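Just one protein chain is left out here, and the rest sit where they should.
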Amino acid sequence: MHEDATKKSNTLLGADELVINMGPQHPSTHGVLRVKLKLDGERVIGSECVIGYLHRGVEKIAENRTYQQFAPYVDRMDYVAAVSNGLGYCEAIEKLLNAEAPLRARVIRTILTELQRIASHLLWLGTHGLDIGALTPLFYCMREREEILKIFEKYCGARLTTHAFRIGGLQYDAYDTLEKDVERFCTNFAKRIEEYETLLTGNSIWIGRTRNVGKLSAEDAIALGVSGPVLRASGVKWDLRKAMPYAAYDQYKFEIPVGTHGDTYDRYIVRMEEMRQSRLICLQAIENIPGGPIMAKVGKVLKPAPGEVYHSIEAPKGILGYYVVSDGTVQPYRVRIRPPSFINLQAFSKMVEGHLVADVVAIIGTLDIVLGEVDR
Amino acid sequence: MAAAAQGILTFLQTWWVELVCGIVIVAVVPLIAGYVVLVERKLMADMQARLGPMRVGPHGLLQPIADAFKLLIKEDIIPDDADKIIFWLAPIMSVSAAMVSMGALAFGPTFQVARDINVGILFVLGVSSLGLFGIVLGGWASNSHYSLLGALRSTAQLVSYETAAGLAIVSGLLLAGTLKIRAIVEAQQHFGVWFIFLAPVAFFIYLVASIAETNRAPFDLTEAESELVAGYMTEFSGFRWSLYFLAEYANMIVVGAVATTLFLGGWLRPFPNVRWMNWLDAVPALLVAAIGAYCVFRAGKQTVRIQSLFMWAVASSCFVVAALLAVPLVVAPLRFLMPGLHGAFWFLLKVGGYLYTFMWLRFTLPRYRFDQLMRLGWYFLIPLALVNVFSVGSAMMLELEFGWNRWVAVALTLIVTLGAALFLLATSDKRTAAANAASAASSDSYAG
Amino acid sequence: MMPAGHYLFLSLALLLIGAIGVVTRRNVIIVLMCIELILNAVNINLVAFSRLYGDVAGQAFALFIIADAAAEAAVGLGIIIAFFRNQETVFADEMDILKW
Partner (left out) sequence: MLDSVLFYFFAGIAVICAAMMVTRRNPIHSAVFLITTLLATAGIFLQLRAEFLFGVQIILYVGGIMVLFIFVIMLVRLDAPLQELRFTFQRWVAAFVALALVLEVAVMFLLLRRLPGQGSLVLRAVPADRLPPNSEALAQSLFSSYLLPFEIASVLLLVAMVGAVVMAKKR
């Protein structure tokens, strides 16, 4: 009875609310996310995310593979930022082994990871623009991303799921023209990113579609555990690259962009700025790639001492953590992964409440989720 | 029997021009729409740093035909719980509205079906607005929530923007003093200036409103791909879907033609009354010939022989058209063909330019949200259109009754209108801020 | 030009159908539509006689009727929406209380 009364006052005509099943087959749920939306007219009065359509049991697979064998699997989680995933895993196992990759390896890792961050943000920018109806940025972004993927291809032969790093360092040394390629990309990219900004940043439609949409206050963001650009756009200056430096980040100077409102526009601005900062890191890194070995001495068969370790990195989408338990055998006893998209998706229901259907896709886009990572 | 034959013969004798024009509209418009799609894809590809369709025919020139063929042989799916009859009827409604409204358009001084209809422009507006029913009923009949939302959106959107478009057209009609399509163009010839220069704000409003009326980006909320999958067309496939597609492009041509007629001087060439600009008469033939020459140039570069042959065919047909356009200029006895041929050329050129603007905006701008769209329509465009009607009327009064210089009057009223526009923008910004602040509080987005 | 009687009969037929609809249908929306039909039937008469006498006064009057029909539809549908919001029905025989 009471429920009936509230339902009546909530909807436009007192009739039943409209339930829309967005996904898992929908152009803008970025994969196989399924969102059950309760609508009053077009206003969202309730939402529920249904996930698991891409579950492959990655964490379980880890328990039946050796440490090295599992490394390629992590590439398949956030498949648009495979390099970052690999970095986190390799560093976690290195921590477990009490080994550290040589400096040269760490610098090259940094360069590739930052390129990957740019590539991931570019893909986000393109698809986010497409969600909001801007067709053209996608193709421009793809053009730039292609340059990055070409560098990856030259480096390790793969473009998407690269498996670029090995536990203990690198398998391949930097190829001859790596510096030159990265530098050329970075010089071009400075102009290109201005181009995107002219298309979107000052566009009043873009501002109208993103300002005040999906607001997340700093307190809520921290309480929900979101991380990455989503957190920083809410005004929390938290970046693991600065807070707990890994790879070679402690050697380079860069800023952590933060937003003020925590809305979709701020998240957009933060990511754009992050791309610029990543570009600066790359430029600093290629200036001076130290010589030396690229592989630490870790042996062919990895048998870490029993124990556990947690290591997290700042992946493009937020904090990517690996919790690995070793029982002293060649296979991990348990691998638990903290994927940024999965945690960030928690904020979704809070963010869409009271918004229109059109904002739902904007919010899914701005969270920058990858379902491979959410479902694992 | 003989009487019937006689009757049919008289009928044909009286109406043959109209019949031919009608058949041409029904038969050729789908083809044109297909090629407009191709042009759009090519333009989009060009702006997005890619090539677009290149496989079927040289430079994808046969792509529309392949697309049409594919759509025709696709399986025809009607959802189980759909309202069959209306599902069947809705796309037809859309297409036929667009086609019928073309009947009153004058694609040149000679090509017009409903030639002596007194309310030409009203006819076009009214009949083309019937296409809305195709969208609404199609969305309803699909029995899908996405479709229903698309249909509801389109109703509210089209009704709102038709008001703005109608008011913008009234400004033009005030200047022309008639509803007849041919007379409107003749009025512009008489004035010696296109109405876009006398009522630029009206043209701007019509441009925006017509984009919204044809459901094109940035106002394509009814079929917003990222939100509603395909809006009202979600459940349609194959031939039915292609009918909707055809209706959309035919509608674009219609609104383009209305804008051309009313604001861009219809079939008149630029500076129709200035003698020393007569060299512009040579432009059509030269332009088409230049296209032909480019085709010849490209033909040599085709790798496949059949494609180069096709390119030659395109080139030669271009040359034929160019010759046709040049004949009335050169051969004095055939000069009577001139207004028809050249008129059609200029008209189509202007419509093409108008459509180019549509496409350009589509590739550039993100999509509006529904409440923003409504706010733009009701708080900005419609009040501005009202102010504009008033100021155009005042300008006419100032010129006709008080003997002011026309351009002074136009400039003065233009300043007034632009001031109103700035005021409206300022208030609508305030409103937007207020609405955004209260965005979580539920308000009726259809209420506009 | 047809004899005016034809128009009269057409108009009568539409009027009758509309009137029967108004009396027999339960759905208020359809009742409203029937009223529109009745107004429309009247318009046919007006226009036919306007043509007959070569005087546009009839058409002017028809125009007023269309304006009136628009007003009536707007208000009527507004009432229906308001009613539906409160009572969740559009059936005339369920609208049996004066106050809600």
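To keep things simple, chains are lettered A, B and C as they appear, and every chain counts its residues starting from 1.
The definition used in the following text is that contacts are C-beta pairs under 8 Å (C-beta built on N, C-alpha and C of every residue); 3 or more make two chains touch, one makes a residue touch a chain.
This one's a predicted model, so the numbers in the text were calculated from it and none came from an experiment.
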Practice task
Decide which residue listed in B:Ala156, B:Leu221 or B:Leu424 touches the omitted chain of the complex.
Solution key: B:Ala156
Handout entry: Missing-partner contacts on chain B, residue numbers
Key = 7, 11, 83, 85-86, 89, 117-119, 122-123, 125-127, 129-130, 132-133, 136-137, 140, 148, 151-152, 155-156, 158-159, 162, 166, 179, 444, 447
Practice task
In the full complex, which bits of chain C touch the chain not displayed? Write them out.
Solution key: 1-10, 12-21, 23-27, 29-30, 32-34, 36-37, 40, 43-44, 47-48, 50-54, 56-57, 59-60, 62-64, 66-75, 77-82, 84-85, 90-91, 93
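Convention: only the chains that are shown with their structure count from here on.
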Exercise for the section: Measure off the straight-line distance from the CA centroid of chain A to the CA centroid of chain C, and report it in whole Å. Expected result: 61
Exercise for the section: Can you check how far apart chain A and chain B are, centre to centre, with Cα atoms defining each centre and the answer in Å? Expected result: 43
Exercise for the section: Find the geometric centre of each of chain B and chain C from their Cα atoms only, then give the gap between the two centres in Å, rounded to an integer. Expected result: 35
Practice task
Can you tell me which residues of chain A touch two or more of the remaining chains?
Solution key: none
Exercise for the section: Quick one: which bits of chain B touch chain A in the complex? Just the residue numbers, please. Expected result: 44, 47-50, 145-146, 148-149, 153, 217-218, 220-221, 224-229, 362-372, 432, 436-437, 439-442, 444-446
Fill in the blank from the handout: chain B partner, complex, touching residues on chain A are 10, 12, 18-21, 26-28, 40-43, 45, 129-136, 138-140, 143, 199-200, 203, 205-206, 208-209, 211-213, 353-361
